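A single protein chain has been removed from this complex, and every other one stays in its place.
And then subunit A:
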Amino acid sequence: MTGFLFKRLLQAAFVVMVVTLIVAWAVRLTGDPALMLTSGSANVTEADLARIREGLGLNEPFLVQYFNTLAGLFTWDFGRSFVGGTQVSLLIASALPATLALAFASMAVAILISIPLGIRAAVSRGKWADQLIRITSLIGLSFPNFWLATMLVLIFSITLRWLPPSGMSGWQSFIMPALTMGVILTATNVRLVRTTMLEVLQSQYIMVARAKGLSERTVLYKHALRNCAIPLITYMGLQFGGLLGGVVVVERVFNWPGMGSLAFDAVAARDYPVLQSVIMVLSLLIVSVNLLVDIAYGLVDPRIRTE
């Protein structure tokens, strides 16, 4: 087990290194932040630009700049934003909880919708309820999330005036963004729940449970669902990692002060420290979730450990 863990940890560290290295290198191809900072000014000379670059630490060799950012992971000091000079750690400290909260809310929406629907579809396999659920989930899967977001805003904020159209303020503000992301996850999850449930429902112990005269509800939710749990949790764990990376569009539409919009603005402003740190923290989180899933697998199934 120790060997397995060590191998997986090394792999995770390697992935984070590669991702951040590519981001750090690629963002430097896109233009000069000193020029971005002064593009409103007509009197800027080359000397001014050189002075600003010096001030931003851009004259250091690339690898030194890169390792300084990487070191931030251990010291929680990611340097300062090029725009306004705010500490990047401060920005991340406010953006990360916002993104995590939204991701959890979206997962909750997805789980609350997909499990009952998936079970229902499995139970009524081939009947109209199954067909309806499968078609609806296909429609859900086909929605572009920005369109769904815009429609929700149009209905619930502008016409009905029930919910705030953007920003993070109180539980009401979570409803639309979480629904937007949750509905799209739901579509795949319903199908997954249905398939795993179908498999479980074929097994003998379910027949035994039914034969014992247990209520259908107890059979489905207590006996069958528990046995579906492992593949579901694994899949949703991975989904959660994906959510963290995929929130950019939704965060932008809802003006959500999270990591996605932070990264987006940083790209536009060539704000290297912010962009690199956001990507580093996100990739670390995603890799960690994957690692946890791997370890859980390893614990459950000894065959994976020796692979």
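The working rule: a contact is a pair of C-beta atoms (placed from the backbone, for glycine too) under 8 Å apart; a residue touches a chain by one contact, two chains touch by 3 or more; residues count from 1.
Definition applied: contacts and distances are computed from a predicted model.
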Name under which UniProt lists the unshown chain, selected from "Peptide/nickel transport system substrate-binding protein", "Glutamyl-tRNA(Gln) amidotransferase subunit A", "Indolepyruvate oxidoreductase subunit IorA" or "Rod shape-determining protein MreD": "Peptide/nickel transport system substrate-binding protein"
Sole residue of A:Val153, A:Met197, A:Cys228 or A:Ile286 that reaches the chain not shown, by the stated touch rule: A:Val153
Among A:Asn59, A:Ser94, A:Gln131 or A:Ser288, the residue in touch with the chain that has been omitted: A:Ser94
Residue in contact with the excluded chain [from A:Phe78, A:Phe174 or A:Phe254]: A:Phe254
Touch list for subunit A against the chain that is not drawn: 30-32, 35-45, 48, 51-52, 55, 81, 83-87, 90-91, 94-95, 150, 153-154, 157-158, 161, 164-168, 252-255, 257, 261-262, 265, 270
